[in-house]
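Please read the structure below before turning to the comments.
For this view, one protein chain was removed and the others were kept in their places.
When the chains are written out, they are named A and B in that same order, and each has its own residue count from 1.
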Amino acid sequence: MWDAFGFEFVNFYFIPGLVLGCIYALGAIGITLTFGILRFANFAHGEIMMSGAYLTWTMMAIAGAAGLALHPLVAMVPATFIVILLFLGTDRWFYKPFRKEDTIKVVMASFGMMLIIRSAVQVIWGPNQLTFVPGIARPNATLQQITGDLGAMIIMPNKHIFIFAGTVIIVIALSYLLNRTRIGKAMRAVSDSPDLAHVTGIDVDRVIRATWIVGGICAMAAGVFLAMDIQMLETTMGFRMLLPMFAAAILGGIGKPYGAVFGGLVIGLAEELSAYPWIGDAPLLSPGYKTGVAFAIMVIMLIVRPQGLFKGRSF
Amino acid sequence: MSPVLELNNLKAGYGQTEILHDLSMYVNQNEIVAIIGPNGAGKSTAMKSVLGLLNIREGNVVLNGEDITDTPAQKVIEKGISYVPQTNNVFVNLSVRENLEMGAWTRPDGVEQRLEEMFELFPDLAEKRAQAAGSLSGGQRQMVAMAKALMVDAKILLLDEPTAGLSPKYRGEIFATIQKIKNTGVPILIVEQNAKQALGVSDRGYVLVDGANRHTGTGAGLAADPEIARMFLGGGH
Partner (left out) sequence: MEAYLGYGLYILSLLTVGGIYAIFALGLNVQWGFAGLFNVGIVGFAAVGAYSYALLTTAESTFHLGGFGLPLPLGMAVAMVASAFIAGLIGLICIRLRSDYLAIATIGIAEIIKLILKNESDITNGPRGINKIPRTWEHFSEERFYSSWPMSWFGTPENWDAFFDSLPNWYWQPLFAGTILLVVYVIYRMLERARMSPWGRMMTAIRENESAARASGKNVTRRRIEAFVIGAAIMGLAGALFAQHLRLIEPTQTFDSAKVTFLVWVMLIAGGSGNNKGAILGAFLIWTIWSASELIIGGAINLIGAIFTTMDASILQTRAGFLRMMLIGILMQVILQRYPGGILPEVRPASPKADTKVAGTTGETK
C-alpha cells in the first residue's frame, strides 16, 4: 500500500496538517476557555501567542550571550511566566473595568489590545523576521529508518515530534486539571453559569485568574510551536492564527476544551489537505487560499450549527 | 432568642426602579417561613436583597445579630446563607457529585463526610452521583440544587420557588424534603407560588403585596384566612 502516493500524502500533507492542527488546538483552548468563562471573544489572543514566541527568542538570546545554547522548549519556561503576567495584567487593567458591562466593550478593549501588543512587539524587536534556529530541519533519522524498514517511510523532523509530544502532554494535563482538581471543576462551573457560580460562593475572580494562567500556558506553547514549525518569528503570525483558532473554537463548541482540540486538528488538516491534488494534478485549492478554508468551515458552522459539534454554548 | 435572619424596613430595587417599599420580616431558629404573594409583588427581590444582589436604599439585613446589608454575595454565602435560585440552579455540565463539591467551595474541610451526609439525605442522588446534572429530571435537579446549597454549614437556607414547573408528585416530594432539612436544624425561608402547600409546611408566612408585607401569621392561620384564600389560594394551584 505504501506506494509513492501514500508516501507523499502522509509526509507532505497529513503530518504537516496534524502539526498545524496541534498548534491551532493549543491556541483554540485558550480562546474557548476565555470565551466560555469570561464570555467574550478575545481578539488579543493571537498577539499574546506571538509575543510569547518573541519572549522565548529573547531568553534564548540572553542565554546565548552567556554562552548557553538553550532549546526553545527550555527557554519557553521562563518566558511563560512573563506571558502569564501579561495576560493577568491586561485583564486587570483593560478587561476587568468592563466586567459588569456589556460584553462587547471587552471585545472592543481586546481588539485595542491586539494592536497595542503587536505595535509594542514591533517597537521592541523591530519589524524584521527573526528565527530560533536557522537552517533546514533534518528528518529524524531513527524514525525514518524504522518506518522505512516497515515499508512506510515517515519523514519527520524533530521539531514536529516535539510539537506532537508537547500537545499531547498539555492536553492530558489540561484534562486532569479540569476533571480532577477543585479549581478546574470550578472553571467548568463558571463556564456553565457565571451567575450560579457567583451565588454558590465560588471565588469567580480566582477562577478567572486560573483561566488566564491556563490560557497563557497554552498560548505560549502554541506560539513557540508555531515559530518552531515555520522556523521564523514575525509580528503578523499571531493575527494570521486568529481566524483559524476562532474557527476551531466555534467548530468544537464554545467553552469546550476538547472540542477546541478536535476543531483545531480538523482545521489544520483541512487547510493542508485542501492543497492536495485530489482531482487531477493541480492542488484542489490554490495554496494562497489556505487561510480561507478555516473561514469557510466557520461560516458553514455558523449557518448550520452555531453551537458547534460538541454542543457548546450558542449565544 | 433572637431571630437568625431579620429584614428591617427594606427599600430596594434594580437601578432606578424601587420594588420593595417597606418590607420587614424575620426567621427564627427551627422555622420554615414562607413568602407568598401575587406575581410581581417582590418575592424573589426580597430574597435577592438578602444576598446583596441588588441596591438596598433603606433599611437593613441582619444575620444572627450582624448587620450584613450591602455585603457582596460571596461574603454573604461565606457567612452561612445558602441560596437556591428558581431556575438555572445546577451546573448542567458537571456531575451531581461535582455540583455538590462546588457547593462546598467555601467549606474549609470535611467535604467528603458532608457529601455522604447529603447522599443520605437525598438517597435518589446517591446512585446518580456520576451523572451529569443536566441529564436529570426537573425534580431531581431541584434536589441537587438543595443538596448543593446545604454542602456548607448553612445557618439559613433560602429557596426561590422550588416547585415552580414541577409535577404534583415532585411537588409533594420537595415539600417533604424541605421538612426533612428543617429537622436537621436549618431554618428555611421559602418563596412560593403554590401558596396552599407552602403554608402547609410552614411555621409562619408573610403575604407580600406591592413590595410590602400585607399579612403575617402562622402557616395554618394564613391558610385559613378567607381573604387570603380568596386572593391566592382560590386559583387551585
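Quick notes
What we mean here is this: a residue touches a chain if its C-beta (ideal position, glycine included) is under 8 Å from a C-beta of that chain, and two chains touch if they have at least 3 such contacts.
These numbers come from a predicted model, not from an experiment.
Contacts of the undisplayed chain with visible chains (whole complex): A. Note that of A:F7, A:F81, A:F94 or A:F310, the residue touching the chain absent from this view is A:F94.
Across A:A53, A:A79 or A:A109, the residue that sits in touch with the chain not pictured is A:A109.
Interface with the hidden chain, as seen from chain A, comprises residues 35, 40-41, 43, 94, 97-98, 102-105, 107-109, 111-113, 115-116, 118-120, 122-123, 126-127, 242-243, 246, 250, 286, 288-289, 291-292, 295, 298-299, 302-303, 306, 314-315.
Operating definition for what follows: only the chains that are shown with their structure count from here on.
Per-chain CA centroids place chain A at a distance of 44 Å from chain B. The touching residues of chain B, when paired with chain A in their complex, are 51, 53, 73-74, 77-78, 83, 85, 88-94, 98, 101-103, 105-106, 148, 152.
Across the complex, chain B is touched by residues 182, 185-186, 188-189, 191-193, 195-204 of chain A.
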